[in-house]
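In what follows, a single structure is set out as structure tokens and then discussed.
The other protein chains are all here in position, but one chain of the complex has been omitted.
Coming up: chain A.
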Amino acid sequence: MFDQFLLICLFFLALSILAALYRVIKGPSTPDRVMALDNIGVNLIAGVACLSILLRTHAFLDIILLIGILSFVGTIAFARFIERGVVIERKRVH
């Protein structure tokens, strides 16, 4: 019973990732695509959590934190590229 519930959760998470993927492909501007990629990262975290309950293991819990860190760093890098044009600056501006 609980397993079917988790499978339904995974189905809707996959549906949400597909909706965000539509925004990544179709999105008119670059910030739309970056936000959609960040959303995909969050949905992946939820998917890994559901899968780790489904498989009854706690070996995937490190992956959850790692996806969170990498998604955060990636989004910050994209945001800096959009805003400044450079990702890593040489010198402090102010």
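Going forward, a contact is a pair of C-beta atoms (placed from the backbone, for glycine too) under 8 Å apart; a residue touches a chain by one contact, two chains touch by 3 or more; residues count from 1.
FYI, contacts and distances are computed from a predicted model.
*Asks:* Can you pick, from "Na(+)/H(+) antiporter subunit B", "Energy-coupling factor transporter ATP-binding protein EcfA2", "Protocatechuate 3,4-dioxygenase beta subunit" or "Probable dissimilatory sulfite reductase, gamma subunit (DsrC)", the UniProt protein name of the chain not displayed?
*Replies:* According to UniProt, the chain not displayed is called "Na(+)/H(+) antiporter subunit B".
*Asks:* In the full complex, which of A:Phe5, A:Tyr22 or A:Phe72 touches the chain missing from this view?
*Replies:* Hidden-chain contact among the options goes to A:Phe72.
*Asks:* Residue-wise, where is chain A in contact with the chain that is not depicted?
*Replies:* 59, 62-63, 65-66, 69-70, 72-73, 76-77, 80, 83-84, 86-94
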